[in-house]
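Right after this comes subunit A.
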Amino acid sequence: MVEPVVLILAIVVALLAALTVFSRSPISSAFSLVMMMVALAGIYGVSGAHFIAALQAIVYAGAIMVLFVFSIMLLNMNDEHNEIRFRSWKTVLACLGAASVLAGLSYAFIQWSSEANGPTPGIMTLEQIRSIGGNVVAVSGAMFSQAYVQFEFISLLLLVAIASALVLAKRKVD
Partner candidate 1 sequence: MTLFDYIAVAAKILFIVGLAFSTVPIMVWFERRGAAWMQARVGPNRVGIFGLMQPVADVLKLLSKEMFIPAAASKFYYNLAPAISAIAPVAAMAAIPFGSYLIIGDHKVNLQIASLDIGILAVLAFAGLEVYPIMLAGWASNNKYSMLGALRGSSQMISYEIALGLALVSMLLVYGTLDLNAMVVYQDQSLLGFIPRWGVFLNPLAALIFMISIFAETNRLPFDLPEGESELVAGYHLEYGASKFALFFFAEYVAMLMASGLFITIFFGGYGLIPGMGWVLSFFQTSLSPDMFQNLTAIAQIAAFVFKVGCMMFFFVWVRWTMPRFRYDQLMHLGWKILFPIALVNLLAVALIIAWIGV
Partner candidate 2 sequence: MTKIVTYKEGRLDKYYIPALLVGLKVTLKQFYKTLFLGQATTINYPEEKREYSQRFRGEHFISVDPTKTENCTACYLCQTVCPADCITIVAGERPEEENPFGVKKEKRPVSFDIDALRCCFCGFCEEACPKDAIKLSRNYEMATLDRETAIYDLDHLKREVKGRG
């Protein structure tokens, strides 16, 4: 069912994710996250979604995580701040949050898998994608027709985030 390459990559992703959470130095934590993104891109690539794989590598590993690592290097955090205290309420809350996200994703995945017979918007087999004309066409078609409003809202949200970050930073300078 599952290809061995995907299985190996999935194990690597899981290990790197665990390393991200549990490693002591912030840099090695961030770098494990980068490697996790790359391995995840590998899973996408092996599954035939080359476009998503490239985007994963460019956007997450190539751009966002660079900013993360950059700010961590600038802040020069000490080790004392990142000891994991398993009993604190923050940890419990974080675990609950992670569990609920996992539950939601699994529910959605099971729902979609069971409805695989009927045409569900957003789910495509590799053959369907090939008949449309490739991953790029499929993704951009979905983005600019089905999910157009959401896409515009997200871009607006990003604009608001940039503007507010500017305002916050500016106040400090004055």
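As a selection rule, all candidates are chains of the complex that A comes from, given by their letters.
Rule of thumb we're sticking to: contacts are C-beta pairs under 8 Å (C-beta built on N, C-alpha and C of every residue); 3 or more make two chains touch, one makes a residue touch a chain; residues count from 1.
Note that the structure is a prediction, hence the values are computed from the model and not measured.
Enquirer: Which numbered chain among 1 or 2 touches subunit A in this complex, counting any copy?
Expert: Looking at which candidate touches subunit A, I get 1.
Enquirer: Write out the stretch or stretches of subunit A touching candidate 1 in their complex.
Expert: Of all residues in subunit A, those touching candidate 1 are 25, 27-28, 31, 34, 38, 41, 50-51, 53-55, 57-58, 61-63, 66-67, 69-70, 73-74, 134-136.
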